[in-house]
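For this depiction, one protein chain was excluded, whereas all remaining protein chains were kept in their positions.
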Amino acid sequence: MTITATRGTRVDVPAALRKKRRRHRLVVLAFLAPWIAGFLMFFGYPFVATVYYSFTRYDLFTPPEFVGLLNYEFMVKDDPTVRIAVRNTLWLVALMVPAKILFALGLAQILTRLKSGVGFWRSVFYLPALAPPVAATIAFVFLFNPEYGVANAVLGVFGVDGPGWFTDPDWSKPSLTLLALWGAGDVMIILLAALLDVPRDLYDAADVDGAGPTQKFRFVTLPTISPVLGFAAITGVIQTLQYFTQAAVASGVASNRASTGKGGSDVLGFPEQSTLTYPLWLYVRGFGQNYLGYASALAMALLVVAFALTVLMLWRAPALMGGEGENS
Amino acid sequence: MTATAVKAPTSARVRSSRNARRESFLFWVARYSLLIALGVMFLGPLLFVFLTSVMSGQQALTTDYWPKSWNWDNYAKVFTEAPMVRHLGNTMLYAGLATVFMLISSIGPAYAFSRLRWRGRNKVFVLVLVTMMLPPQVTVVPMYILWTDWGLTGSLWPLIIPNLFGDAFSIFLLRQFLLTIPKEYTDAAKVDGCNEFQVLWKVILPMARPAIAATAMFMFFYAWNDYFGPLLYTSEERDNWPLSLALASFRGQYQVDWNITMAATLLVMMPVMVVFFFAQKAFVEGVTLTGVKG
Partner (left out) sequence: MRRTSRPASTIAVIAALALGATACTADTGDKSDIGKGGVTEPTTIEFWHFFADREAETIAAVVKDFEKKNPKITVNVKSGQDDEKMKQAISAGQAVDVGLSYSTDIVGTYCSKKAWRDLGPYIERDEVNLDDFPEVVRGYTAYKGTQCSMPMLADVYGLYYNKDLLKAGGYTEPPKTMSELAEMGDKLTKLDAKGNIVQAGFVPLMPFYENVASHLGPAFGAKWFDESGKPLIGTDPAWAEMLKWQKALLDKHGVDKWKKFYAGAGEEFSANNAFQTGKVAMNIDGEYRGAFIKADAPKLNYGTALMPVADSKSDLYGSGYVTGNIMGIGRGSKSPEAAWQLIKYLSTDTDAIVKLADGLRNIPTTKAALEKSSLKDDELFKPFIEIFNNPKSSSIPATPNGAAPQNTFATFIDSWQTGKVPNLETGLKGVDTQIEKDLKLAGA
């Protein structure tokens, strides 16, 4: 509450009030201090530095060498693998994320209809989501091994010749999707809570109007849970843009080849680069082949996409900003 | 309806209720077979991992479901094939310290973003959200270079130390929860003469226990499951590998021993699942806290 004088200069504010406000600001700073330091050191500086490095050639052995737009040119024109990596990541974003959310929604719906044993089944569906990703991936790769895995054995009982799953370039991403569905429990929990939060009277009103189950779902359930669905969708997309662990471990284990003397990033993307996601390729180029400048350029491209999504999310979901929106 | 029903032939009513019962029976069968199928889908893999883990090496390479021999010593072999106890220790050190550091450094900022009023608060909070949502790849290259210069690569410290300076996701979670605490409590405390630190310590923290627990749980398991970070910083120093790296590289030098690998996989899955059984409520609440309040 400033008392503004005619010329915009601040006069007549009691000294005590000014002192109190300054103290308040110091208190705020004190609370924020660790975060501010962290933000500058671990985000602000590296962010600027990535931009800088993207214009250099740097391998940690010799000092960085300015190369102008060489990295960007290479990325756009001369690196065929970038296109493959982008395509793989987009595939996962477009197919794996909706599949997981829809499956989780289905599971949650089933749980809402159960009359008894909800807690039990909820635990059953949620348990695999707790498995550490490395462990879950290794288990899946083994179980879906075309030669001696259980999946093809079961299919064989029905006379179906199972595909190569993680060893077949056409099936490797669907196999990763199956892995994601197995772990859909964490999304399911959120959607379950949202479904249970839908006010009963809305359903009762719909009943009175003579709505069938599908109509109830379309016109009552979906609109009410759409914020949560949106949240799940956007976080799912953002996570999938960073999809690394499962793809890396799956290709390493499925290739079934001892790490050659050359190094682990040899087999990433197996089979035939079908699981080579964008973050994986960035890792290979930057830390496998030591093109740190080029990796920075790749990171910048990823940033543009993620930033666009972030802006979208912040614009569309003011709910994230929390209960009160007042500034002091 | 009542008038006409009095004299309605019993057979029709019985027939319609029998139809209704058959219909609901069919639904019941349908729903339960769906449940059973889902149960198999979710628990089956864990079961087969277990069954394979006690098979002999040769049998693991066949499509047999049931072990011919119960080689419980495979679990012991896990520890001789790789120093898993050491790797477990590394994981616990990483997860434990990261969580403790996070709590120390993130509660304050969360408090500032939720219960203190200051100009630009929401705008600065956007920065927190931004750091949360942008991919780590954007900062990983210079960070790696920095840690190299500070001589800390080859260890888990580059992953632990940043938590002393706040973790965006934790700040976000805690803030969301702290916003829901009614102002009356803090007002009362301030009337009693508490300054902000005392308000936080005496009033807010005890009330925020579930949120703190949930946030700590998320951080702990994030670190426990982290693969990319350790891959980047500890690859060349096998002694410092956490479980995630150790498991991913778990193989004989020349081949994979699937039975022992499955045993190792199960062992790595166990701790989280065991904790879950004992703390189910906290788990579910914690996960819900993110999604629904968000």
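As written, the chains take the letters A and B, and residue 1 is the first residue of each chain.
By definition in this document, a contact is a pair of C-beta atoms (placed from the backbone, for glycine too) under 8 Å apart; a residue touches a chain by one contact, two chains touch by 3 or more.
Just so we're clear, the structure is a prediction, and the values are computed from it rather than from any experiment.
Trainee: Consider the whole complex, including the chain that is not shown, and state which of A:V13, A:I36, A:L70 or A:A211 touches that chain.
Mentor: Per the contact definition at the top, the residue touching the missing chain is A:L70.
Trainee: In the whole complex, not just what's shown, which of A:F142, A:W171 or A:Y294 touches the removed chain?
Mentor: A:Y294
Trainee: If I consider the whole complex, including the chain that's not displayed, which of B:Q59, B:N74, B:S105 or B:T153 touches that chain?
Mentor: Of these options, the touching residue for the absent chain is B:T153.
Trainee: Going by the touch rule given at the top, which residues of subunit A touch the chain that is not shown?
Mentor: For subunit A, the residues touching the absent chain are 45, 48-49, 52, 57-65, 67, 70-71, 74, 78, 80, 146-147, 164, 167, 256-265, 272-273, 287-291, 294.
Trainee: On subunit B, what residues meet the omitted chain?
Mentor: 142, 145-146, 148-149, 151, 153-154, 235-236, 238, 252-256
As a convention for this text, only the chains that are shown with their structure count from here on.
Trainee: Roughly how far is subunit A from subunit B, going centre to centre by Cα mean, in whole Å?
Mentor: Once rounded, the distance between the two centres reads 14 Å.
Trainee: Flag every residue of subunit A that touches subunit B in the complex, lowest number first.
Mentor: 24-25, 27-28, 30-35, 37-39, 41-43, 45-47, 49-50, 53, 58, 60, 107, 110, 113, 119, 121-128, 130-136, 138-140, 142-143, 147-150, 152-153, 156, 182, 185-186, 189-191, 193-194, 197, 228, 231-232, 238, 241-242, 244-245, 248-249, 252-253, 256, 258-259, 264, 279, 282-283, 286-287, 292, 295-296, 298-300, 302-303, 306-307, 309-310, 313-314, 319-328
Trainee: Flag every residue of subunit B that touches subunit A in the complex, lowest number first.
Mentor: 31, 34-35, 38-39, 41-46, 48-49, 52, 60-63, 65, 104-106, 108-109, 111-112, 114, 116-122, 125-131, 133-146, 148, 162, 164-166, 171, 175-176, 179-180, 195-197, 224-225, 227-228, 231-232, 235, 243-244, 247-251, 253-256, 258, 261-262, 265-266, 268-269, 272-273, 276, 280, 283-284, 287-288, 290-292, 294
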